[in-house]
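Note that this complex is displayed minus one protein chain, with the remaining chains in position.
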Amino acid sequence: MVLAVEAKRLSVGYEELEELLWAVREASFEVGEGEAFCIVGESGSGKSTVASAIAGILPPHAVTDGELRIWGKLVVKGNERSYEGVRGRLVTYVPQSPGASLNPYLEIGDQFYHVLNNLYGLNRREALEKARAYLKMAGLEPDAVLDRYPHELSGGMQQRAAIALSLSTGAKILVADEPTSSLDAHLRLQIVELLKRLRVEAGLTLIFITHDMLLAGALSERIAVMYAGYLVELGPAREVLRKPLHPYTSMLIESVPVLGIKRPLKTYAGEPPGPGKLGKGCPFYDRCPFRLGVCAAETPPAKEVGESHHVACWLY
Amino acid sequence: MSRAGSTDLAVELREVSAGYFVAEGLKALRRKYVEVLRGVSLRVDGGERVAVIGESGSGKTTLLKVVLGLLQPMRGDVVVLGHRIYDIPERERWKVTRRIGYVPQDPFRALNPRLKVADIITEPLSRLHLPEDEKEERVRAAVKMVQLHESVLNHYPSRLSGGMMQRVLIARAVVHEPELLLLDEPTSALDVSTQAQVINLLNGIQERLKCAMVTVTHDLAVAQYLADRAVILYKGVVVEEGPLDEIVRNPKSEHARVLVASYTLGVSNPPIPASFV
Partner (left out) sequence: MSAIRARFNSAAGFLDLAKRAWKKSARFRAGTLLVGIMVSIAVLGPHLAPYPLDGWGVVPRNAAERAGKPPCPEFPFGTDSLGRDVLSRVLVGARLALVQIALVVSVSLALGLLVGACAAYYKGPVEALLNYVSEIFLALPAMVIALALRLALGQGLHVVVVSLILSWWPWYARSSYVYARAVVEMEYVLLARLAGVPGRTVLFRHVLANVLPPVLVQAITDLGSVLLEASAINFLGLGLPPDAPDWGIIVQNGFRYIVSMPWISMFPGVFILATALGFSLVGDSLREEMDPKMRRRWKLWF
């Protein structure tokens, strides 16, 4: 069985003011077909960069290392990237704010037309037919949406339209970057339900990025936790939430306010660091309450602890 | 400095309706009135912690403006810290607003990039006619209260991280020991770990200063940590109000019910971490 996404020691960096800053450092993970995979992290964790790498939308001035495969096809090797035939066709992307993926100057119907015509050479009638199908799948009434401009739709409808648009490419891997962060709470639930349903109906492989641990738990089967560019924990959602292995994961879980449960919020001092140069030792060293001597000297490798539950920490 | 038991009224809005004039048509020849708040009543006693919960478009920003004396309502009464603030001419309103500590939503827009942190935090003290060394003392105390190191005083805002900026804003809001603390989405721009720090920080401060604290937010989960009572705004109208725990346990209005449901992520129960129980 071919894996949907396979990353081997993938690193991505950007040149900023003459310095090379690494946003993702040697991340290795696999996403199986039809899986719901979630990458959780705070700012500077590199999660959005990983999403961009998978979706094929890294900026030209990015620097990469390691390997990335989509459906077995090599798209990143060292600093060479080639997304021919992959970007848009095999992998599609939904950004955080629907405003970013919908062209404000085109009616929704026109946007479908441009995308489908570009990719598959469909004419207007065919494109609109497909558009209707996908819009319905996304829970929208096609006639109410096709002739409208994005700003005429509500935030929730925009996001659904954006999802429908990205699905219309026929791609089986959907990368969603914080799909619910810019939405009001009551819409969040709806989009989560939508994504779950689509996964089943369209056989999608869902990769999504979020900072919300609980959302990850509700939507995904496997969770990857990233901190400062490193993948620090990877495992089944239930396991990661119930028995977090990495101290950072525990911190993330314990500091999330949950409605209805009013326990004191525990937190460790400090803030997540931004992208930086490659350093030694564990990135969480400064804030970890369990740090050991070796943690400052060497970066912990990923180890498998428990069933397909990996963690990069010297405690194990 | 202690304050004699604050059981006085901090804020009271009675049937307030407010909105904006929007230019319509070419050359703004006509102006249309768009009502954003309708018949809103709110009461915050001294020392109380209240949350105003609303999503985008609910009118919560407008509500803040009304309380700060920036937007005169079309109807209704507004009493802030014992004064009918709109009876005071605009140029004099600072005499009331300077007793308020306001923390705006976006730290990038709330810190003057050309001023050092020390000057930013000292500014609210400028009208108090205090001797220099006392001002310095207060500033240092404020910095300590937000758990920042004194060295930050010499930095410019550009050197600060998001969390640090937020704390500087809070320090500025409390340096003059306000009677009312107004927070606009205090944690929305922050990471989860920083959010928790700021929440704990704010509660600590409120306990020390014994001021009234009004938090405007869309995040119900955060609100439960920062408030005892809540007012839920929807499309400019108060749809529910009362003790926050009550609302969460037993939401009465349709909107509140939907809101509460979306936080528990409905359908399948998310796995609750062991440390929660």
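Think of it as A and B in the order they're written, each chain with its own count starting at 1.
Please note the rule applied: a residue touches a chain if its C-beta (ideal position, glycine included) is under 8 Å from a C-beta of that chain, and two chains touch if they have at least 3 such contacts.
Note that the coordinates shown come from a computational prediction; the quantities given were computed from them, not determined experimentally.
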| item | value |
| --- | --- |
| Full-complex contact with the absent chain, from B:111, B:196, B:247 or B:260 | B:111 |
| On chain B, residues whose C-beta touches the chain left out of the figure | 68, 70, 94-95, 97-98, 100, 102, 104, 106, 108-115, 120, 123-124, 126-127, 156-158, 172, 176 |
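In this text, only the chains that are shown with their structure count from here on.
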| item | value |
| --- | --- |
| Where chain A and chain B are represented by their mean Cα positions, the distance between them in whole Å | 32 |
| Partner chain A, residues of chain B touching it in the complex | 55-56, 147, 161-164, 191-197, 199-200, 218-222, 224-225, 245, 248-249, 258-268, 270-276 |
| Residue numbers on chain A that touch chain B, as the complex places them | 42-43, 155, 184-189, 192-193, 211-215, 217-218, 237-238, 241-244, 250-263, 265-272 |
